[in-house]
Each structure stands twice: as structure tokens, then as C-alpha cells.
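Of the protein chains in this complex, one is absent; all others appear in place.
Note that the chains are named A and B in the order they appear, and that numbering of residues resets to 1 at the start of each chain.
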Amino acid sequence: MKKALATGLAVLMGLSVMTAGMTVTASADDSELNIYMWGDYISEDLIADFEAVNGCKINLSYMSDNADAVNKLTAGAGSDYDLIMTCDAYMESLIAGGYLEEIDTSKIPNAEANLNKSYWTEDLRGYCVPYLMNYIYVVYNKDTCPLEEITCYNDLIRPELAGQIGSVDGARNLFPIALVALGYDPNSRDEEEIKEAYEWLTKYNANVLAYGSTEQNMVNGAISVMFTYDGNTAWAMDQMGEDNPLVIAPFTEDPVQLGMDLYVIPKGALHQDLAYKFLDYICDADVMAANLVEFPYSCPNDAAIEAASDDYKNSPAFDFGYKTNIFFQEDVGDALPIYDQYYQMLKVG
Amino acid sequence: MKKKDRSRLPMLAQTGPVSVWMVLFVTLPLLFIIYISFMSRGEFGGVVYEFSTESYRTILDPMYFTVVAKSFRVALTTTLLCLLFGYPLAYYIAKKPPEKASRLIMLLMIPFWTNGMMRLNAWMLFFQMNGPVNYVLTHLHIVEKPVMFLYTDWLVNIGLFTNMLPFAVLPMYSSIEKLQKSLLEASYDLGADRKKTFFRVTLPLTFPGIFSAIILTFIPALGTYTVTDMLGGGKVLYIGNIIKNQFGAIRNWPLGAALSVLLLVITALLIFLYSRFAGIEDLEVV
Partner (left out) sequence: MEKTGRRKKKGRALSVLADLYAIAMYTLFYIPVAVMIAFSFNDAKRNFSWEGFTTRWYGKLFSFSNTTLWDALVYSLVIAVLATLISTVVGVLGGIGLRKFEFRAKKFINMMIYVPIIVPEIVLAVAMLIIFITIGIRMGMGTILIGHCTFCIPYAVVTIKGRISGDNETLEEASMDLGANRVQTFFRVTIPSIMPGIMSAAFLSFTLSIDDVVMSNMLAGASQSTLPVLILSLNRTGLSGDVNALTTVMIAAMVAGLLLHRLIRRAAAAGRKRAEDGESAKG
């Protein structure tokens, strides 16, 4: 018995030593900036310039899913970082949960001056700074698509398209288009409406060849229609060459989803001054314009677009007429499990 | 008393580390998971620490039975493929001289030191419409038009099989390797032919290895989703998908925890029945 006790104590001691070794607190001086974001999503030259000007070191670590950032924040690990990239769909709950520091917009004059306020809306302004954006729209190959034209979401469930569609996945990406097609609010919390959307989606699902790998399947001719991000379309167009047969579906009435990748400052972040400096830096028109050369995605920074190269401005993947006819993905709170339930039904059959 | 103490030291030295590790980093988190499964989902994600059995009421839905059944089918197919093709390979490797065997094992593992997602993508590139397989088939005029191999069941099976095989081969190899040559020779000397020796001596004696192989392939395959998502087109949800989603976009941790507990109970029951049924020595595994 004594021995067991002694062993137990030894183990506990060993553990506490280990714990002590790992709990060394990070210093709060302004020599480091810890950013958690997507890989290959910001110019390395830009990072290096910022480091040189401010005499600091930027530590980048990478997420594999948008939910990673949210999980880290929800679990309470947010303060390991100074800036975290997340998307607008999670903002409401992150604010409500008290996981974010309020952002003092007077400290980021470049953002105030350059960001388009129709994206950086009143609700979001106090807690985040948008970085880049993505549309989720419909693209088809005009040579191989069985339909002459696709002008609304309802065209996607026409039987001619059986096995022709490549699609993005996820309950909160799929249900909005069904709700829009049915004439409802894309962020509906009404179970009846969600159920109807589910029925619409069963027809859509029947036409889908595969979820994911959309641009690869499009380039290789496995599909002729894709419901995907504008950035992925850009890669597909790039690979298929100058006069590629890809057409961004000329939607007449239905709005398309616009998502934003934005930076937030997690509650208790240690290097907030430096975080503000960084946010202001990337909102500078010339800095962002240079960033857009490497990462030619949709951007909420009007001044940067103005300053950007012609290549960027004329990029076919971001050139479509209904750019302002958009909806955002909102947090649906308690309705999320309902979405999930019907999403599971959709895919379990 | 003294004698007993002396015999305890080696026991502590050997079973101590693993026991402490398991209690600290498995039992504690597991208790926490069970605890969460009885809590409620916060309106905006996370966990609200209020008692609720809602997660368990949710999983009574017969849909989850279908999901579990489908996951079982995938895991079973994978395990059978791995045993069927893995045992001969393990046997082959085990019969080589030690140095060669370790090289063969090494060769078996090297592909796995590359990225798993890239491996799956490589299968896609290999089989896609303008990939090498279709190139050869069309140029040899075996088929007129490129064949759509992607998103078929057999491609999913190839993906799962190649992803899991080493986990079956390694334990079977180490258990076949142990078989003493003298034993097999004795069997031959006693007039048994190859077939008889294999089924009466080799197979029963390597059963612990086979058991390990089944555990290490069936259970992980039960929770798998990356292969079915990428090579199967993601049109079917498995239990792994659903749990992952609860800790992902859906942010319903209590339901995810409850589903894990369900998975745990089913698997524990299965291992228990299996070890009873098989009557193997390691009966106390559960």
C-alpha cells in the first residue's frame, strides 16, 4: 500500500514538473505576432516587410478548416493567438460568446478609409476586419453542358443535369440555395421551410456527381456544371487556357452567396498593439494591391482594387454582372442542428 | 511479504507507464466526453453545462441505425480485404531472412510517410478521365471512350484497402515470424501436408496476430471518412462524418460526444462477443 502511495506521488510530481515546463507564459512585449490562418493565403514578401518595419517576428500557423478557429476560440485557446482568421458566418456566435476583443476602428485608419462598408457592415465593424472574400456561384462548360443556359438555382435540379454537377459540400452552403430557389430567406430558421429545402436538395443531390474536387473534375471533363468558389473557378479557367469554355451562369434574379475571410482579435490576445498595426498595414491600398497579384481573389478593399493591376481587374472568374445581388451566411443559432438533421437525411437516404 | 514486494517492482516498471498514461490521457478525457454528452448545446456553439438527455434522444432516431450499419459494411469489407490479401503478404515477409524482412516491412511503410490526402488525390489523378489508366485503355483500343472510374465503390475499396493494409500486415507478420520452424517441420514429419499444416498449425498459432490485425483495421475503418469523401464523392455520410461535423460547422459537441459514446459501446460489445466467440486466450481484452 505504501509503495502504491509512493508511486502515485512520484507520478504526480513528475507530472507537475512536466506541467510547469509547459506553462511558461508567453511574453507580452511587442516582438512577436501570432497569426492563425489559411496556408498560402498572404504574400510572404508582405509579411517580411512588416517584420522589417516593426522589428518583430510573425509566427504563422495554419488551420485546416474554418471550424478549427471556432473550436479553438470556443475551447478557450484563443489567447494563444493575436489574430485569428475566421469567416462571417461564425461572427454572431463568437461575439455573443464573448470570445473576441472589441476592435477600436480609430486605430486602423486605412480600414476606415479603404474598406467597402457594404461588406464591412455595422454589425461586424466593432469586431473584425475583412481580408479577402469569396463568392459561391454556378459555373458551366458551354461546350458540354446539356442545358443551353443556367440562369437560376432551379435549373440545377432539372433532370438533364443528372450526374453533371460538382458541388461544394456542407449543410450551410447547400441549404441556402434551396431556400433561395423556393423563395425563402437563405438564413431561415423555420423548420417547415428547411424541410422543403431538404426536398429540393434531394433532387439536386441526384444530379451531383461528387462533392469536393470541383475544379479538378471540371478541368478533366467529369462534370459540366459546378457550384463552387470563385477562387477555384479562377484556377480551373487558368488551367483550361485563354479561350476556355467556362461560363459564369448569368443569374437573373437569384442572389449568390458571398463569404468573407476576416481577422478577429481573440479575447486576451497578448500583442494587441502589434495586431492593430498589422491590420492597418494590410488595409493599405498599395500593400493589398501587391497582395492581390499573388492572391487574386475578390477583395473588400475598394482602394486596393483601384490600385490593382489590370490583370486582376480583368480576371474572368471575378467578372460577372450580379456582384451586388448577394446574401451572407448568418449564424442561425439553435436552428443549426435542424439544418444538420436534414443534411444527414439528405446524405443517408 | 518481502518476496511479494520484490516481484512487484518489475510489474510496476512494466505496467506503470502505460497505466498512468491511459488514466491521465484517456480515462480523464473519456469521462469528460461522457460528461459533455449529457450537457446541452449552446445556442451559438460550445457547451452549456446544463443536464440534458437530448443528445441521446436524438440518436434514437432510426436514421443513425442506418448510418452505423453503413459504416459497419465499409469497415467489414475493408477488414476482410486486408486479412485476405494481408495474411499471404505477412506470411511471405515473415519467411524471408530477418534482414530482408525488415527491408520489406520498411518498403511497405514508406508510402505512408507521405501525406494521406495527397495519396488519395494521387489515386484520383491515376484513375481520372484523362489519367494514365484511361490513356492506356483508350490508346490500346480496349475502350472507345474514357471510363469513369472515379466515385465507384471499387475505387473506394482500393483506397481503404491500401490505406489500412499495413495495420493488418504488421501484427500478423510479427506473429507469423515467431512461429518456430521446428514446429512446422514436426508437422510435416508427422505426415501432414502443406495445407493441413497451414490450417491446423500455422493459422491457429498466429491467431493473436490476426486478432490484433482485425482490431487495428476494423475499428479505425469504422470511423473513417476521408477516403469515402474523396474517392466516393462524399455523397454518403458515415458515422465518422457525422461526428466530425458536430465538432466542425454544426458545433453540436454534446451530440458528437454522445455519438462517440454510442460507437464506444457498440465496439466494446463487439470485441467482447468476438473474443468470447473466438475463445482466444486474451479473453480479458474487454
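Assume a contact is a pair of C-beta atoms (placed from the backbone, for glycine too) under 8 Å apart; a residue touches a chain by one contact, two chains touch by 3 or more.
Fair warning: this is a prediction, and the values are worked out from it, not measured in the lab.
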item: Contact set of the excluded chain (shown chains only); value: A, B
item: Residue among A:S31, A:N59 or A:S118 touching the omitted chain; value: A:N59
item: Touch criterion as defined above, residue of B:I59, B:L216 or B:I250 at the omitted chain; value: B:L216
item: Residue numbers in chain B that touch the chain omitted from display; value: 10-11, 13-15, 17-19, 21-23, 25-30, 32-33, 36, 85, 88-89, 92-94, 98-99, 101-123, 125-126, 128, 130-132, 158, 162, 165-167, 170-175, 177-178, 180, 208-209, 211-213, 215-216, 219-220, 222-223, 240, 243-244, 247, 253, 256-257, 260, 263-264, 267-268, 271, 281-282, 284-286
item: Positions on chain A where the hidden chain makes contact; value: 18-19, 21-26, 34, 36, 38-41, 44, 59-64, 68, 71-72, 75-77, 80-81, 215-216, 219-220, 231-232, 235-236, 238-239
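Everything that follows uses one rule, which is that only the chains that are shown with their structure count from here on.
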item: Centroid distance [mean C-alpha coordinates] between chain B and chain A, Å; value: 33
item: Residues on chain B engaged by chain A in the complex (per definition of touch); value: 5, 8, 12, 16, 20, 24, 41-46, 63, 66-67, 70, 124, 128-131, 148, 150-151, 229-230, 233-237, 241-242, 245-252, 255
item: Contacting residues of chain A [partner chain B, same complex]; value: 3, 7, 11, 15, 65-67, 70-71, 74, 92-94, 96-97, 169-172, 205, 208-213, 216-217, 220-222, 331, 333-334, 336-337, 339-340, 344-345, 347-349
